[in-house]
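As you look at this complex, bear in mind that one protein chain is not there, while each of the others sits in place.
Moving on, here comes chain A:
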Amino acid sequence: MKRMTMINFMKGSVMKIHRLSRAYRCLSAEGGVRVFSSASGPRVCVVGGGPAGFYTAQQLLKARQDAIVDIYERLPVPFGLVRFGVAPDHPEVKNVINTFTQTAQHERCSFYGNVNVGKDVTIEELRRAYHAVVLSYGAEGNRSMKIPGEDLSGVFSAKDFVGWYNGLPSNKELCPDLSSETAVILGQGNVALDVARILLSPVDMLKETDITQNSLAVLAGSNVRRVLVVGRRGPLQIACTIKEVREMVNLPNTGADMLPSDFEGIAEALKDLPRPRKRLTELMMKAVKEGRDDKDQKCWGFRFFRSPVEVIAGADGRTATGIRLALNKLEGSGEGTRAVPTGQLEDLECGLIISSIGYKSFPIDPTVPFDPRRAIVPNAMGRVQDTTGLYCSGWVKRGPTGVIATTMNDSFDTARVLVQDMEAGEVDLSVNKPGAQAITALLRTRGVRTVLFPQWEKINAEEEKRGKSLGKPREKLLDVDEMLKIAWS
């Protein structure tokens, strides 16, 4: 691997040799060793090494044969939610990593991990060093239910629960108590179904995935037998998609526990639905009809028309023992269908509550505009509002919805807009920009050491090695210090 990189490095220098004299001037000022020059090529900085960052980089490299693209990532490891979000039993989704790896290894692309943008380096500093900066830092927070009892023990956000089973370093200590028989998940998106499936899947199936060993051990001792996935609106508004519902239906030894009353009037509405919604609804109705078998040891079910109002505490006042739900009726139609409380309440007994009502982006730096209501960087087609040379893509641009393909398309769009702006002179390419030269020097003075892509590949190799002995594709490292030690070894 090292050799490959070296060869590409040399090829790069041969290609650019005619520009060396100009490049040299800019480089000597920076005191660096890279041979790439910005004499005529745009230097673009991408903040965040998830799908949005990699797809934006891919399109920029393709559209501008002279562009140099550097990706800065907070963690020592790349790929964002493909590594820390996508469920361990969906390895095929993670095939996109092969394309991302090719982008990272592209001769005009560099990956700098272990750089917390906004803290280690400011956006202003990046904007000074690059012709353009693209924000692709995703959505690392979660929406809060804003109900009493949300902080009780036994209540988790799906973001943290997913981070725990997927080995996100900041969630490694989560250690959820799975001694309760019933778990309630609030929200009915695909993340909710990922969590439900992980809670109900046989451990024998999970142990061959890249789920972390410590979460596997906790799941092996789980008493959870019943998982209810609660939504505020009705079956026709459900946010998850059919593949994920089919996976629930197909779970071994697990039946469906649904309320037929939730589906009143749905059969009549079917014929007017577009095909995707129609098939999804039909599948749910089939599950309602089939119900559960006496042989089924476990069950899952949707509960509709219910909004969380309070987490009920047990005698100790600290532990959740149930959730109080407000019953709703629907008002409006189509996309605008709203849940309105009827005034009736219902209590559900459960010792594990997972709130899966969506992720949320944070502001990265006080100089960058942020829309607190929508929790995104305000933008027009990826151009950040009122800030020349600043762009955004992915969840921080659109909000925290959409599959990888959605993120891909919107990242391609942002890259195209950026290239158009370069061609139209909106982004000034007439001045030389030092790019990574300046930034890595700055980081050095601040005691921040980066993890380059070949160094990530050492972590990758170590994880694959540890996984192999366990019969898994990889065993993720959970500790940032350990990652760094291996990367720099």
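Please note the rule applied: a contact is a pair of C-beta atoms (placed from the backbone, for glycine too) under 8 Å apart; a residue touches a chain by one contact, two chains touch by 3 or more; residues count from 1.
Definition applied: contacts and distances are computed from a predicted model.
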From "2Fe-2S ferredoxin-type domain-containing protein", "Vacuolar fusion protein MON1 homolog", "General transcription and DNA repair factor IIH subunit TFB4" or "E2 ubiquitin-conjugating enzyme", the UniProt protein name for the chain not displayed is "2Fe-2S ferredoxin-type domain-containing protein"
Among A:243, A:374 or A:468, the residue in touch with the chain that has been omitted: A:243
Among A:191, A:392 or A:417, which residue is in touch with the absent chain? A:417
Contact residues on chain A toward the hidden chain run 8, 11-12, 15, 55, 59, 61-62, 65-66, 90, 92-93, 95-96, 98-99, 102, 106-107, 241-243, 246, 275-276, 279-280, 381, 403-405, 408-409, 412-413, 416-417, 420-421, 423-424
